[in-house]
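With one protein chain removed, the remaining protein chains of the complex are shown where they sit.
We call the chains A, B and C, going by the order they appear; numbering starts again at 1 in every chain.
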Amino acid sequence: MTENPTYKKKDFVSDQEVRWCPGCGDYAILSAVQLAMTKIGKKKEDIVFVSGIGCSSRFPYYMNTYGLHTIHGRAPAFASGIKSTNPNLSVWIITGDGDGLSIGGNHLIHVLRRNIDCNIILFNNEIYGLTKGQYSPTSKQGLVTKSTPYGSLDRAFTPAKLAIGAGATFFARTMDTDPKHMQETALAAEQHKGTSLIEAYQNCVIFNDAVHDLYTNRKTRDDHCVFIEHGQPLIFGKDKNKGIKLTGSKLEVVTIGENGVTEADLLVHDQTDERLAFMLAGMKGPEFPVAVGVLYKVDDVHYDEQICAQVEEVKAKKGAGDMTKLLHSGDTWEI
Amino acid sequence: MTENPTYKKKDFVSDQEVRWCPGCGDYAILSAVQLAMTKIGKKKEDIVFVSGIGCSSRFPYYMNTYGLHTIHGRAPAFASGIKSTNPNLSVWIITGDGDGLSIGGNHLIHVLRRNIDCNIILFNNEIYGLTKGQYSPTSKQGLVTKSTPYGSLDRAFTPAKLAIGAGATFFARTMDTDPKHMQETALAAEQHKGTSLIEAYQNCVIFNDAVHDLYTNRKTRDDHCVFIEHGQPLIFGKDKNKGIKLTGSKLEVVTIGENGVTEADLLVHDQTDERLAFMLAGMKGPEFPVAVGVLYKVDDVHYDEQICAQVEEVKAKKGAGDMTKLLHSGDTWEI
Amino acid sequence: MQELDSVVIRFSGDSGDGMQLTGTQFSNTSALMGNDIATFPDFPAEIRAPAGTVAGVSGFQVHIGASEINTPGDEPQVLVAMNPAALKANLQSVKKGGTVILNMDAFTENNAQKAGYDGDPLQIENLDDYLVIKANITTQTTEALKDLDLDNKSKARCKNFYALGMTYFMFNRELDPTINWINQKFGKKPILVEANTTALKAGRNFAETLEAIPNTFVVPKAKIEKGTYRTINGNTGTAWGFIQAAQVAGLDLFLGSYPITPASDILHELSKHKNFGVKTFQAEDEIAGICTAIGASYAGALALTTSSGPGIALKGEAMGLAMIYELPLVIVNVQRGGPSTGLPTKTEQSDLLQCMYGRNGESPMIVVAASRPADCFEMAYEASRLALEHMTPVVLLTDGYIANGAEPWKLPDLSKEMNKINVKKPTNDAANWLAYQRDENQVRTWAIPGMEGFEHRLGGLEKALNTGNVSYDPNNHETMCHIREEKVQKAANNIPLQEIEGEDSGDLLVVSWGGTYGATHMAVKELQKEGHKVSLMHLKYINPMPRNVEDIFKNFKKVIVAELNLGQMRQILNGKYNLGAKGYNKVQGLPFKISELVEAFKQELG
Partner (left out) sequence: MQELDSVVIRFSGDSGDGMQLTGTQFSNTSALMGNDIATFPDFPAEIRAPAGTVAGVSGFQVHIGASEINTPGDEPQVLVAMNPAALKANLQSVKKGGTVILNMDAFTENNAQKAGYDGDPLQIENLDDYLVIKANITTQTTEALKDLDLDNKSKARCKNFYALGMTYFMFNRELDPTINWINQKFGKKPILVEANTTALKAGRNFAETLEAIPNTFVVPKAKIEKGTYRTINGNTGTAWGFIQAAQVAGLDLFLGSYPITPASDILHELSKHKNFGVKTFQAEDEIAGICTAIGASYAGALALTTSSGPGIALKGEAMGLAMIYELPLVIVNVQRGGPSTGLPTKTEQSDLLQCMYGRNGESPMIVVAASRPADCFEMAYEASRLALEHMTPVVLLTDGYIANGAEPWKLPDLSKEMNKINVKKPTNDAANWLAYQRDENQVRTWAIPGMEGFEHRLGGLEKALNTGNVSYDPNNHETMCHIREEKVQKAANNIPLQEIEGEDSGDLLVVSWGGTYGATHMAVKELQKEGHKVSLMHLKYINPMPRNVEDIFKNFKKVIVAELNLGQMRQILNGKYNLGAKGYNKVQGLPFKISELVEAFKQELG
């Protein structure tokens, strides 16, 4: 392996003007990802950003790497083709809650199932931004939007639950208002071999402003998010005195020092425990804090590696293909 | 409500010749469902069977009810339209592991999310039957099929996990070799308000024979299936002496009477506990028995009821629509 | 005060400047004052492109007249440019001698740069041919509102009403309609009512005292047909046409749809009218959109799906299914600039062949197209009527231009002016009913779940004649393919004969279809006035075509097909009638200008 050049953030800034609404959460994510790219140890020309359609999906235009802005919902399929063709590439999928979970839900669960080694950032603003504000599969029931003037009727997906149910091997949550965490999460995703799904809480100032406020606002964040780490107890709160306890299959918020609760009583995060990850995935406010960080990470075979390995195996077994031989295989005759 | 006629099974047998391979598991399911129909308390003309494409999807032709044989993978969407239009109908979706989980995966998770009050029977034979034997999203990794002569590479979905992750409110497992259980499960599904997903282990004698044998064969079934019931401890085995114990987030197979284990130590099934259901969903052989029966059932709003309620609400609020009024609403002027 | 027969004004500014609203107010006021109008909202492609850039310019063009107005006009005579980018984007299209109103507050160095000017825009652009009115619109607005208890930003946001006030003076518009609108809109926030009203009046007063406006104009009432009028845009008209069809047919209306520009507004509009028994289902994708609609149709609703090009591409398989099911269904394609994602906010007519042929197998379908914003109501109604009476999916084509464009609409007398709709319910004789038994028009009947004794199954496999059971018989397949084709063709007996504008014979027949009517109509009229033997055949019924179409062609020496694509209708007509017709084609994402058509037709006349 040749030495990779050392990059600065600006090396990943393309010559295209960034076009999102002023105040949109997308800017912060773009910036964090550009920074993360300087640290992943990949050459610029070996990085591909693939997106669907949506405000968030304009992302690849702004990255000075290879990139595809594709069609609505299908980015995981394009990425799967890219990665299966050239597993050396670092492939990033950028999608939205509409792109990835509405029209693109099937491709998302299938890329997770195949565990193709790529990284997905799902910009969850709980709204269709680009088409000017219709509710999405993550919108809270009852949301009044352009297409639901009397309130939406659908129950919402919890992306984390869906992903784990589909067989994801890596799921993490982060947010636009914590660029450092965003950056670290991107790095952790790239390091994971297999599909890494990052849900990023993202604010759409125009059509769904402050929807994640409880979790992302610096004032309330600490009391409503638990930043989890593998092997660490689940502690949160401004005063670091709250925690999560597990009894049977029930989670509970407790206060350290009250009712005799000590740190030792708290649930310790094990990112390799699928069932635990599923439980954490479901926590939400206001009763519970949401879990932020890597909820789940487990190693398993990944398709892109296997598809290449299988080609090599068969080559080894049958020898490199010889077309003339193939044509003459089986019954032939001379005239 | 007028009295429903009393039906015999033959009332649900259509005039079309049943066309599956001799020995196919589909026959048993058809028969069980026809019997179940006599008990659900619905008039024949108020029942609709909707399917996609596949061997299993020929099902509606054989039911003497209303029915649609649609296109590949989209049955949940058709059913959603039917049920939203006329919530009085009993709507049944028939799908396969290819139809429902490959091309149709997105519609499946979205109908579960919306919790439309219909019943889905997913015929899981872990293969594409109709197209003559390619692997499917539930096929075990490494399966040699027409399209994978060197073994398949994809990891398999566990339908139960996927469904619960997507927000299902009812999930049950049953099998073609236990028609009585199949029938009871169908009845339970119909009684549930919201989307009921039944996974039926089904044998494809031609392309994937005996794939579920461990669980469905009468000889091994009792040792490899735990038939679960709400409020009952998880006991299984020919001698009814094995059970499942839960410690932390870990499940364990124990033997009653060994190492001091008594029935009281066993996990008691609570079908309303989503996290527990997710754990049970993941149990599989040979180490674990698979859970058969209703894994999960919880009440929640269902879209079809809501969409009608919303129409009534708005009518009540604004009065029944008057087109002339609408045309003249806002600014008008006379010439 | 000078009298004008018509005038074209373009309001242009940054996406955040409220130009759509300003243009709409100008249009509505003019309509209320008795002018004929046509509007052309011209959105930027992105949500809030960077402030100040050309990409972020949002425009609204309105054409008002004392006589018939059919297009938003080729060249604006007045341009209101709220910033340098707006000037840059629009100046070249302004008529020489026209007026340009500039908000000088926005002409900063920074903004000039953002707009891509390499220096002072007023120096760089050659403005000699225009009457330039410079006004510090922003500061004057804040100044006018200085006593109000509002932050400066909110005050500045009223600048569009200030600019509107200036144009109201210039064209002698009444302030009341707009003041009423402000009251309604901001009723709950009296401070905003006051701010906007004050800004409007201040703008008007400023213009009155401004020496730079040497002349004011008046556009007299148009001599249009008597009746009650309102303005309507195409998407609203489309939505209402469907509601009306459902009401007349006595059915619930069901829309299965997935949002997409420029079709989403039909979904939005229908969602508001649940009290008409309208159900709107925002599906997970376009495929589910149409499939839920087909399900709803099977269950007995008047069912629709709405989308634009890329979404329609996804519906092809299900459209074929609806066709072989022979269930009523309307598929609306609000066409936009293609191919692929293309130019989402722009207009085009390039999905005609897709709608005709974008399915596997022989899969004929009725296709109709609306000709202008005010025609969408009727054509949505017609599409529904044909779907229900012929038990078939029907494609309704509109486009981004007529979908968003508005014009006055003479409200129909619903009790008299609408065709009856004859829903094909079977008689009660269940015992002898067959799902695919047909009437003389090859139309089958519509039995729905809940009807006792009519239990039946539909499928996508080929069906046996009459019974509809699965059939692999070769001859049956051929028969069924012919029957389905014949059924669609027989709808020709159930649509109006083709009208032509002008003489029945002549040197040139101009053929147009769909949303270009305003422009082709005006261009042909102009040529006719000049004495040319030109007539117009504007098609709204595309498949089947009216029975007299073939005969009409025979009486013209030449045929030219004008359309906003590379020749799709021409391909159909030439293939069908061997006309050897030429085309006038434009694919710029923009509607036709009358002048370019006049020129092209003249050239063809020789």
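What we mean here is this: a contact is a pair of C-beta atoms (placed from the backbone, for glycine too) under 8 Å apart; a residue touches a chain by one contact, two chains touch by 3 or more.
Computed from a prediction, not measured in an experiment: that's the story for all the values here.
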Which of the visible chains would the unseen chain be in contact with across the whole complex? A, B, C
Residue of A:G81, A:G248 or A:G285 in touch with the missing chain, whole complex considered: A:G81
Given that one chain is not shown, which residue among B:Q34, B:T95, B:N119 or B:Q134 touches it? B:Q134
Tell me which residue among C:G361, C:G453 or C:P496 touches the hidden chain in the full complex. C:G361
Candidate in contact with the missing chain, chosen from C:P310, C:P373 or C:P544: C:P310
In the complete complex, the non-displayed chain touches which residues of chain C? 44-45, 55, 308-310, 312-314, 316-317, 320-321, 323-324, 335, 337-344, 346, 348, 350-351, 353-354, 356-363, 459-462, 472, 474-475, 477-478, 481-482, 484-485, 565-566, 570-572, 574-576, 578-580, 586-590
Spell out the interface residues on chain A facing the chain that's missing from view. 14, 16, 43-50, 53, 60-61, 63-71, 74, 77-86, 88-89, 106-107, 110, 307-308, 310-311, 313-315, 317-321, 323-324, 326-328, 330-335
Footprint left on chain B by the chain that the document does not show: 17-22, 53, 55, 58, 71-73, 102-103, 105, 128-132, 134-135, 137, 146-150, 206
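The criterion applied here is as follows: only the chains that are shown with their structure count from here on.
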Where the centre means the average of the CA atoms, what chain is farthest from chain C? B
Quick one: which pair of chains has the most contacts? B-C
Using Cα averages as centroids, what's the distance between chain A and chain B in whole Å? 29
Quick check on chain C: which residues sit in contact with 2+ other chains? 274, 284-285
Chain B: positions in contact with at least two other chains: 106, 110, 307, 310, 313-314
